[in-house]
Structure formats: C-alpha cells, structure tokens
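Selected chains from the complex are presented in situ; the others are not included.
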Amino acid sequence: MFVARVTGSVVSTQKVGTMTGHKLLIVEPYRLDAANRDQLVTTGRTFVTVDTLGAGIDDMVLVVQGSSARLTPETKDLPIDAMIIGIVDTVSIDRQKVYSRQD
Amino acid sequence: MFVARVTGSVVSTQKVGTMTGHKLLIVEPYRLDAANRDQLVTTGRTFVTVDTLGAGIDDMVLVVQGSSARLTPETKDLPIDAMIIGIVDTVSIDRQKVYSRQD
C-alpha cells in the first residue's frame, strides 16, 4: 500500500455498468523528503482510486493496488485496481511525526 | 486506475482465439502538469487496452490494469491486462477543472 494525498476527482457518465455510483478520486502518492526526512512530499504521480470511506480533498489516505482492491464488500467483483482502505491520522518516520491530520 | 488519452489502435489478425472481435486501442497515460497544476500532460508512455465502450481517438478514458480487466461480462476470461472502464467527462484537481470533454 502507499500513502497518498487526495487532490481531485473524476466524473465519467459513460462507463462499465457495475461502476455506476462509485466515487472516483484522484490521489498523488507521497514519499519521504529524502534530504531531511522530516516531511512527506509528492511523487508527482497520479492515480485514480475508488473511495468508500468519504475521503475529501487534501486528506492523506492509504491506497491498496491490484486485485486486493476487490477484497471489500463494497468493491467485490468491480473492475478496479486501486481503492482507499484508510484515512491517515498520522505517519511517523524514524520515531518522529512527519504527518498529522490535525495540523 | 489511471486517466489516459486514446491516441491510436492496433490491428492483429493472427492472435489467441478468444481475442477475436475485441477492439484494441492505444492509450497514453496523462498526469498533472507539475509546475502549474492546471492541465493534464502526457507521460509519454504507451499501453494497449481493450475497449467495449466505443471510445474514440482523443477521448480521455479511465483505464484499469491487471486481473481486474477481466471483471466485466465482455472481458471475462480474456487474456488481457488492461481495459477502458469509463470515458472521462471531467477531471478536477485542487477544486479546479483541468480537463473537460466539452472543451
């Protein structure tokens, strides 16, 4: 899994039938700032994920990829390869907090 | 999943039997322009996908990869690892539209 920030959304009206009603969010994976190791920075990459947890813009989330994205009751048998499995409260690296949702 | 532009097509007459009759489109994944974050730009990569939605050249589409490409009635049990699951109407980033099909 990877930690990513929710930055946007996708609207698609013409789609595979089973996808109707599923919220599609754009996320950007974050990685540790290599120089100072004290904050998370964007990788500049972009993924589209399904969200069932009510995540919002700017939330940091935990994203699962591949067939495991189908391993929840809401996404069973959907043709998806990425979903949000958690909204992140804190990320700690080297015993220091590098992200806190409350900040 | 990722957002990609349909840029072309592939013709293959000599192929695995179950692939007969399936439309093969070339797509280029797009990512957010890192500098200004106000438009989508090509990653320069190229994938081949199966299309069952009638997508056309220049359409922006949503592509799923991996085993989930087999999770639709039309693609069940096909030896494919990528398919178009939606034609994209709009993409919004940071609460701004960075792509609209109508433009």
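A and B label the chains in the order they appear, each numbered from 1.
Keep this in mind: a contact is a pair of C-beta atoms (placed from the backbone, for glycine too) under 8 Å apart; a residue touches a chain by one contact, two chains touch by 3 or more.
What you see is a predicted model; the values in this text were computed from it and never measured.
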item: Homomeric assembly size (copies in this file), of which only 2 appear in place; value: 5
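Simple rule for what comes next: only the chains that are shown with their structure count from here on.
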item: Copies chain A and chain B - rotation angle from C-alpha fit, nearest 5 degrees; value: 70
item: Inter-chain centre distance, chain A versus chain B - centres from mean C-alpha coordinates, in Å; value: 20
item: Partner chain B, residues of chain A touching it in the complex; value: 7-16, 18-19, 24, 26, 28, 44-49, 57, 66-67, 69-70, 77-82
item: Chain B residues touching chain A - in the complex, by the definition given at the top; value: 1-3, 30-32, 34, 52-53, 62, 64-72, 75, 83, 85-95, 98
